[in-house]
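Step one of this worksheet: look at the structure below.
The complex appears here minus one protein chain, its other protein chains still in place.
Right, subunit A next:
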Amino acid sequence: MPPRIRRPYLRTPQALPSPSHRCQCICKTRARQFSSTPKHATRVRDEMFRWLNGPGFVFRHPLPGSTNYLNAYDRYGRLVRAKNRLVGKNEKEKAEDEEKIDENADEEVNEDGEIVPKKPQKIKEAGIKETKNEPALPRETMEDLMPFPLNRQFRSQHVLSEELKDAIYERVMAEGQSVRTVSAALGVEMSRVGAVVRLKALEKEMEKQGKPIAFSYAKAVLGMLPSTPYVPYAPVTHESINDLPVHRATETQIFHPVSESRHFTRRDAGKVFDRELKPAEERVPHTELVQLEKWRHEGKIEVERIRLQREMEAKDVQSKKALERKRKEREAREMRKVDTERSEFRFQDIRVESVGRSGRSKEGVGARYGIPHQDRKKGQIKIPMRVA
């Protein structure tokens, strides 16, 4: 059988009267086509280019000073919140327009599960100045922060601005505040505070070594994301810092009859679920905030509360120090160090029994004769599981 020669597509863009954008596209990029392969033009592909050059064109470049997600636009590629603004301006006065923005901000708090405080002083500032004549673009609503139109349970959440990161680093490293204090003061999770300090330290280190820093990239990316600003004397809460993890034991529903006269508290309810389960005020990350509030309810004056808190912190620090000392002592007892010119040798006593009864315990050291490896078994992880 002779080789089949594929007939070129009849519906090539050159052969058909095509939409103007397509023509433009072809003329601009390539003057002549040397390829004899038929251009793969289908209806959907044409549609795609029509969309990309039409309603979708707004996504080609970032919207200056704002996020630019699919859900913020209608199907004709118009910014929904800008449209609202124009309609509002025709009907009402400018002042009313501002009120409307305020309402939007309020609505955000209602819908959101997190505690986001109202930022009345920020709203005017947060708007974007498009041109000199036009008023500022209103702040994004919840709807505008959804990158996936089908998934309404996912939103692009605010990230820390560079100023806020600098402030965190300054407070922890220069002023010597504890991570807990900084976290409570700025409304940033404790783990995030630690991470910011670590990353800023890395940046300083790289600067010192003269390694390149990606300033332009950082500026561009932070311009595309919603970010929490830093206001020195009225910090904006970044996220909820008192997240209570849902315990496995509480996932079941329990019918537990108690007498009507009994004062049945949170602590009692926890014990019904699990004997070891502590009440929420002891399981949240910032237990000291709860304690401070309790002292306030007891009628202690501020000076007294501050003194008590200082005492509590000091006690905490001391217990931590004692633990650390103990750990070091144990290490010194178990580890013998021999320092030579070239390297430091460390000798540690190993117990044979540490392999356990099955001989497979992770604490065991060295190869055990007669115990086959499990690394060819199904489901065994052979890549590193942690990097120290």
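Keep this in mind: a residue touches a chain if its C-beta (ideal position, glycine included) is under 8 Å from a C-beta of that chain, and two chains touch if they have at least 3 such contacts; residues count from 1.
Following the convention adopted for this analysis, contacts and distances are computed from a predicted model.
**Student:** According to its UniProt record, what is the protein name of the omitted chain, chosen from "RCC1/BLIP-II", "Small ribosomal subunit protein uS4m", "Translin-associated protein X" or "ATP-dependent DNA helicase II subunit 1"?
**Tutor:** "Small ribosomal subunit protein uS4m"
**Student:** Using the document's definition of touch, tell me which of A:70, A:323 or A:371 contacts the absent chain.
**Tutor:** Of these options, the touching residue for the absent chain is A:70.
**Student:** Just one of A:175, A:302, A:341 or A:375 touches the chain that is missing; which is it?
**Tutor:** Among A:175, A:302, A:341 or A:375, only A:341 touches the chain that is not shown.
**Student:** Check the options A:136, A:231, A:269 or A:308 and report the residue that touches the missing chain.
**Tutor:** Only one of A:136, A:231, A:269 or A:308 touches the chain omitted from view, namely A:269.
**Student:** For subunit A, which residues touch the unseen chain?
**Tutor:** 42, 44-45, 48, 51-52, 56, 59-63, 67-70, 110-115, 147-157, 159-160, 165, 189, 191-192, 195-196, 198-200, 202-203, 206, 208-210, 212-218, 220-222, 224-225, 239-240, 242-246, 248, 258, 263-267, 269, 279-281, 284, 286, 289-294, 296-297, 341-343, 379, 383-388
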